[in-house]
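As structure tokens, the structure follows; a few thoughts come after it.
In this view, the complex is presented without one of its protein chains, the others remaining in place.
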């Protein structure tokens, strides 16, 4: 654990995130221009999609991939129900806000996943390339369950279900992630080689600057936060722990290797702050972004990056050690 | 041909363009931030200029280069007259709009040229580095003939000829392309080595994202199009075919190799959507961008990228095979 | 000297700067989008900080480093007093503007430093990595002395000293430069390797485009300049010469090698146009940016890049040749 | 002297995500045109917001010039959204040239 | 209480490419200052446009504050362009402090 922590806290990616947090806390005027932040998030989606697609084009789609996909989709769909129950009772949130927050926790954070991949790879536990497909598949289901929860079965929303489904599946991050995945599959290794100096060599550096920005934004949001009570803050720590451990166990249970199990755990633990907030602004404009963004971005995201990924990784190693899925070689 | 088509449609560059088209057609909100799109176009200009300059610094300027330059300039100047005649008669456009559209078809599209270079290189028919100089030389002449056509000999325009020439030659893309070309020539291989990780290694990746954006913009413009009749749409397909074949034949005729002849063909086939629209907004503000941009960007550009480059390449191979310019080795 | 000049004027970095100047003088509409320019300046800060930190993590902090740091801080604090005296007497500026301009000349220009590093490295006189720390340490002291000079001992300013110090030390460029420096030290070579394709390989190319932009801005500012008299223009040439030679001699005096002495000279010679103007807008809003930005960016910066760096480098070589600090090997 | 007529200018601050709902309402009110301006940050009863396009918290300014009558219709149509969605709406009289363009 | 005077505020939507023609007209009308604001998209009789700086279809908002008299002169000067180039112009009275700055 200590070793993991040291590894985490000497990684430039994590250090830039911490720099962002600190800069905002000392009230520096450091800021990444808006269009650059947006472009970096698109770049990260495209790069991760391509990489996953190339990996799957090499490995093919086998039973493991299918079961990982199914596990991810089911988890994505069900996790919001668990989150919703806690948010409404312990968290004392109303129905609409509970549903909106629940959708965020059921869905995933691409950047958390990417950071985890970096850290896991550094520990010689690189997740399978197909986990990118699992990630993409987990973006949307939680939005659906969140909306069901927020609006009730009746669906008194001001948007038809058709419109809503359209919004969810044409959301820019989902389209780009899946599109790049398909391009990676079609182009394969040969196609990827041509563009890899841009999409692969530059990846970690862009991730550094993006996390610098996320650190700035997360901390500023924390400073301005009004609507987040201590109960909600506690939930924003509790959910990633429980979901992370459950997801990891699920991964090991369906026979994934340690790295991929940890990645599934991280996906369950992470809360969306790109795709889902955008969808919520449209589908549930009455919900308060001050709640769901502060919880997912300012609390859960730093907690995952700084602590929880390490915990999940250790747990995956522990579980696969027990079950022997890792071949006992550790 | 089939092989060429497969090669085209597994190239990430082309696939990202198709992704952009599809995303816009399913009405996704995917969008590249404006300043990024602009920056990518500047980057592509600078990179292509540098590369061409370095190539010419190595090869020197010989009779082939001179004749290619002259051929390009003459073609650029004359093609608009042909286009204008068709646009006014078959296309039923008024004089001002015919002149404006004709200017676009006489000038060139840097991105089409670059995409063609990628595809031709993939087919072991890389065009000579001096073709970049030819491209730069072809940007402006068509603007002049387009304006002559639009305003008539009298020149009832609201801008003096001096002002207009100034606009044309200080247009940002021309300045950057030529400037980078000169820098490449002055700095030579040694100077270029220092900056090549940025300008060369990143090139294809940036091109992918730029084409993603062009796909989005082209398709959105197509969806909103009002002013483009079926006659104009037909012209937007017809001109690149005829100009492309004519340009290729011209290239072979003046003794260029297959790759360079194909490149000249592509330059003639392509229609500007960066430099010329900007010049037209100033020089012919009465002309309708809804016509010239939709034709050049939404119809001719995709047609060239997806189909016509392959056709032109095959035609160049065929012609040089006949004339023996390719040494018969195919 | 001639050789140096040729080397300078065939470097793509310098040539892009010249292209920017020329493009603005012929009144081209070439422009780098604002958010891109800002992002490039942040990138350069982060990259240079990282690089310096890694260098220091390898070399450690010894007596040379400490004395260079002290020399830099003292110079940064004292240079404005010299500049102020000339600006008030010969330059005929009022107190507030004299103080504001003096602060710029005491502080440093990151981009001038970086360009000098490129040129010096090309001459096999690479400055020590710790010079980045010296540079960071020299950003702020001059702001303090400039404010003291502008406001007098009484401090009739509309901002408390506490607020002002806060502004200075949380200034985005200082935070990013120092933050990246620390990350470089903590992460060391291993951490840097992961991100070096982004921060190192891309560096020179980004510097080219950034200097293109600086050329454009410097020349446009020059064209619009109203408030800069010939006296001020003369000072904007005189100060970098004197400060540059003095700084170089100081470097040699405290025992630095030729490259590092030249770098110290360049730091003294350079005038800030990123951190200090931002601080002045806040602390001395009555001062005229038309004066201090035109002097530092439009006159001193081009003078340093095109001429003075070469002069300083030759002077450092000459001095170390005399004192034998360079081991006599030249 | 050039002839001017009086029209109503309406400006609405809204979430970028909801921009289409506002412009749809404009078109439904019989108004031909609108223009979108970017905004960077703000503060209201619910605290500070900043343009963060990654998270979709960006807002836009929608500006439209209309006849008195259509402007009233638009205000009526938007009123319910104002209360729930944190919009900002203000309107005033302006003079325009070629008033026939502004229905 | 601070003294305010009434001036005319004029806002013109124009193509970025034609911005200089508008600001030249402002200066020719004897008005000292102007300010440019970015715009992102819009819809008019000729359909939708979006800011696309690569193709040069971007527009800008030019805003100027002037005396009644100079404002009229400006409106007259711009009127012919309005008809051909798809400009948008509106103006109204505003109060300003230190009115001597606004000629």
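Every chain is named by a letter (A, B, C, D and E) in the order it is written, and numbering of its residues begins at 1.
By our rule, a contact is a pair of C-beta atoms (placed from the backbone, for glycine too) under 8 Å apart; a residue touches a chain by one contact, two chains touch by 3 or more.
Keep in mind the model is a prediction, meaning the values are calculated, not measured.
Q: What shown chains come into contact with the chain that's not displayed?
A: Visible chains that the missing one touches: C, D, E.
Q: Who touches the missing chain here, C:53, C:91, C:146 or C:277?
A: C:277
Q: For subunit C, which residues reach the chain that was dropped from this view?
A: 34-35, 37-38, 41, 217, 220, 224, 226, 273-274, 277-278, 281-282, 285-286, 288-290, 293, 297
Q: List every residue of subunit E that touches the chain not included in the displayed model.
A: 1-2, 4, 7, 9, 23, 27, 32-38, 60, 65, 92-98, 101
Q: Kindly note down the residues of subunit D that lie in touch with the hidden chain.
A: So the residues of subunit D touching the unseen chain are 13, 37-45, 61, 72, 75-76, 79, 82-83, 88-92.
As a working rule, only the chains that are shown with their structure count from here on.
Q: Please work out which of B-E and B-C is bridged by more C-beta pairs in contact, and write that pair.
A: Looking at B-E and B-C side by side, B-C shows more C-beta contacts.
Q: Any idea how many Å lie between the Cα centroids of subunit B and subunit C?
A: The mean C-alpha positions of subunit B and subunit C differ by 41 Å.
Q: At least two other chains touched by the same residue of subunit E: list those residues.
A: 53
Q: Find every residue in subunit B that makes contact with two or more other chains and list them.
A: 33-36, 38, 197, 201-202, 278
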